[in-house]
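I have a structure here, written as structure tokens, and I will follow up with some questions on it.
Every protein chain of the complex appears in place save one, which is left out.
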Amino acid sequence: MSRVTSPLDLLRVMVRIRAFEEAVGELFVRGGTAGTMLHLSIGEEGAAAGFGLAMRPGDTFTTHHRGHGVFLARGGDPRRMMAEIAGKAAGSCRGRGGSMHIADVTLGHLGANAIVGGGIPHVVGAALAARHLGSGNVSVAFFGDGAMQQGVLYESMNLAALWRLPVVFACVNNQYGMGTRIDRAAASLDFDARARAFGLRGVTVDASDATAVFETATQVLADAREGRPALVTLDCFRFYGHARKDRSPYRTEEEEREGRSRDPVARLADRLRGEDVLDDDTLTAMRDDARREMDDAVAFALAAPPPDLAALHEDVYAPDRPAPPSVDAYHALVYPEGEARA
Amino acid sequence: MSRVTSPLDLLRVMVRIRAFEEAVGELFVRGGTAGTMLHLSIGEEGAAAGFGLAMRPGDTFTTHHRGHGVFLARGGDPRRMMAEIAGKAAGSCRGRGGSMHIADVTLGHLGANAIVGGGIPHVVGAALAARHLGSGNVSVAFFGDGAMQQGVLYESMNLAALWRLPVVFACVNNQYGMGTRIDRAAASLDFDARARAFGLRGVTVDASDATAVFETATQVLADAREGRPALVTLDCFRFYGHARKDRSPYRTEEEEREGRSRDPVARLADRLRGEDVLDDDTLTAMRDDARREMDDAVAFALAAPPPDLAALHEDVYAPDRPAPPSVDAYHALVYPEGEARA
Amino acid sequence: MTTAVDTTTYRDALREALREGLRRDPHVVILGEEVGRYGGAYGVTSGLLDEFGEDRVLDTPISEAGIVGAAVGAALAGLRPVVELMYVDFAALAMDQIVNQAAKARSMFGGQTGVPLVLRTQGGTGRSAGAQHSQSLEAWFLHTPGLRLYVPATVTDAHHLLLAALREPDPVVFVEHKALYTTRSDLGAHAPPPGVSVRRREGRDVTVVTYSRMLHRCLDAAQALAARGVEADVIDLRTLCPLDLEPVVASARRTGRVLIVTEDTLTGGVSAELAARVTELAFDWLEEPPMRLAGEDVPIPVAPALEEASVPTPLRIERAALRLLGRRA
Partner (left out) sequence: MTTAVDTTTYRDALREALREGLRRDPHVVILGEEVGRYGGAYGVTSGLLDEFGEDRVLDTPISEAGIVGAAVGAALAGLRPVVELMYVDFAALAMDQIVNQAAKARSMFGGQTGVPLVLRTQGGTGRSAGAQHSQSLEAWFLHTPGLRLYVPATVTDAHHLLLAALREPDPVVFVEHKALYTTRSDLGAHAPPPGVSVRRREGRDVTVVTYSRMLHRCLDAAQALAARGVEADVIDLRTLCPLDLEPVVASARRTGRVLIVTEDTLTGGVSAELAARVTELAFDWLEEPPMRLAGEDVPIPVAPALEEASVPTPLRIERAALRLLGRRA
């Protein structure tokens, strides 16, 4: 474990992620978020915190539709996140992106993607840029096991290996893509072999163990920085449904019980308690702090005003370029009111 | 070697393929073919004949832009092929497809493709159909090493393995995609490993040895028929340029010499001569026959009339469905000649 | 004593068409992401796996190009595949298979073969699903010779047009609308064939041309217009290829004013083709240029009010019609 990141730091980030997801999930149920889709990363905190904390400032990354955790681990501001998910102007994407497109470029975030696999090739280009600009940064694509079946992943892996780029492909394998268990989507589950077959290193790690993720990530990122890209598979379990309201009828109770027993937060907390690094009071305080932080974020999001309708045509092109005219404005030109035709 | 296909059969088909390619190449140079692109499979006859003859009647297949050889090996009629490449109405695609889209469905050919990788997923569906209809047929996708970098290949391999389909992916690895040597396109050249990583069998065979290809293909096709799909890499060398006029300045003379020394036709002929199965007269007669057959095909193509312009709008939709109107016909309706507007 | 009227939903009407297709034609297979166990992201295929088994209803991995490509191959080899593309936005991942393969095979191979494939998908706004899950991309398919394009607005059309698609020898892109699945009405026993537009409301003042979900918004607007003494003639195109403009032109010749309402973005959209054709075919009778009310030329935002502002609403349709009639809104 690196000198700067302690197991307690990992735990704290995981606790905050869980608190965020619980808070945003409640907000969703109360109708306070924008849209009908909300994908929670509960159960995946070990992957998000372990990998996210191993990255350096300046490292870039793309995330998928279940990306709140990684985003938070990389320094996301819960208020602006919550406001974004609520579709408010104070959100980091001005309320245009919502949960699936949440992004904050100041964190090195190149964007979240609602297209499964859509953000994967971006890290190849970002790594090219890093090398070109001599920044020494790595670029990491986070995506789910579902994206392991998208062709663009293999095109991207090949490019990364061919050009020896500082790239890590991080597959958050929560065992499911919607209702499809990974063994019903993929004929072979040896993802490390897929990596090797394309000339990359392949590593699988049990992501219910956040410190193991952190250690693997630290090493893999260092290698990538030297031009040895990798695919890292972060094995975990999606505790709840695909979206907040999906009750996962396609899973057995036993499977759910067994999956949830691999709780990364509880696991690290238990270990640290066993090692006497953590006592109950500290853990309770950590949880209370996180809950307060996220309650505050929710309050902020609820109080924030919705986006100004007049801003609809902004940001389609750069601000110094003409915005597309609104249909109404165009009509006013073509069919001027009260004027008779010649 | 199967009872029905003798090494002499293989040789004869290879000799015919070479004769076809030489004839069509000359026709191209004389301006007798349609279009500026013509991709010859000289050097790849071992792959085409060896694999093509191992397939059964009823087996389906897709080919790529360098597909004359496979097509011929599967029973293609040189006259209709040559006419097609010349863009004549007597061509198997009525002159609409040309060299890159040549097809004859009566041979189980599902179509040639000018999109690198475009025909690969079709065999997954064709194999599904074969299983559904209980035909016992295998479906084979032929494509080049360049398509090894197209994502859809991996989507297709995964589907074939997941559904245990009677599919063979046959990569004709002629070492080049246009001017890019395969080691500059792919970070790892162990294609068998790629296959295994997706749950398929992977086999590489030296395709300058047509009998080796035939034997491997026979075995792999039998396996596929039982639901064990495979990727077969047929190693060979593209003797000439990417297209007929490309002089391959990106290759060294030594590389060309060395590559051309792996001539599948010469290799099998030499072997059969050594085994006293073939004498010079027989070989000469075989070559003369082939040349005559292809000269006849060229004469047929040259004499054939071009497509009727009136047929332009046919076959966009099924014959019993309305064809799209021609722009002129539409204009005649909207802007009737000599009629003044109301 | 009243008899209970048998109403059904757009979703159920689609499912019944698929069920009928699966029953009557053993060559029909359904494939797509989550079409089996999950029953489809919008529930259209729910129950079909249990009824017809894994050989007829195939859950696929998330491999849009591969899946659509497999469906093309299956169609070439004798099946009649129905592939579900969960969102039309994902067509962007399968455009080569749709446009370069499915649409061209018959012509490229000189009529030797055909691709009797139904590509079911859904588009449009209404769920704050954001820029990558809310587009209306039917213009891409309209612009592709070799494809047919069905865009049902009603429960009855959802059913009968899908059944008709299952009888076509050529690829049909069948675009449902995500906001219509729960709409409910009687299921008519028959419907006109593809390529027949239908007048959904009669009026003498302005011709309104539309399809899919926008039909309902146009009808709402027409009601509001009626309260203001304006009678709209509302025509539902039902299919964009084949396209039947006869009733539109006939209506335009009576009203002289045509309002075209589509949800796809304005520039280069379906509304452009409709406006061009109406102008070509009814020029001498037009009092005003056909008016296009379409989606704004922006990626669709998540914030609900912004999303709704990016597409035509009943109120905006009403106002546009009044403007077209030269009246203050």
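The letters A, B and C name the chains in turn, as written, and every chain counts its residues from 1.
Just so it is clear, a residue touches a chain if its C-beta (ideal position, glycine included) is under 8 Å from a C-beta of that chain, and two chains touch if they have at least 3 such contacts.
Because the structure is a prediction, the values reported are computed rather than measured.
Shown chains touched by the undisplayed chain in the intact complex: A, B, C. When the missing chain is restored to the complex, the residue among C:M86, C:V206, C:A275 or C:A309 that touches it is C:A275. Contact with the undisplayed chain is limited, among B:K88, B:H109 or B:R238, to B:K88. Considering the whole complex, the residue from A:L11, A:V24, A:M55 or A:C93 that touches the absent chain is A:C93. When you scan B:L40, B:L53, B:L72 or B:A147 for touch with the missing chain, the hit is B:A147. Remark: the residues of chain A touching the chain excluded from display are 60, 62, 91-97, 101, 103-105, 110-111, 113, 115, 118-130, 132-133, 139, 151-152, 155-156, 158-159, 162-163, 314-322, 324, 330, 334, 341-342. For chain C, the residues touching the chain absent from view are 65, 89-93, 95-96, 98-100, 103-104, 107-108, 130-132, 139-140, 142-143, 145-146, 241, 264-265, 267-273, 275-276, 279-280, 283, 286, 288-290, 292, 297-299, 301. In the full complex, chain B touches the hidden chain at residues 34-37, 87-88, 95-98, 100-101, 113-118, 146-147, 149-151, 177-180, 184-186, 250, 306-307, 309, 311-313, 316, 324-328, 330-331, 334-335, 337-338, 340-341.
Rule of thumb we're sticking to: only the chains that are shown with their structure count from here on.
Between the CA-based centres of chain A and chain B the separation comes to 44 Å, rounded to the whole angstrom. Among the residues of chain B, those in touch with two or more other chains are 151-152, 155, 158, 162. Of all residues in chain C, those touching 2 or more other chains are 61, 63, 65-66, listed in ascending order.
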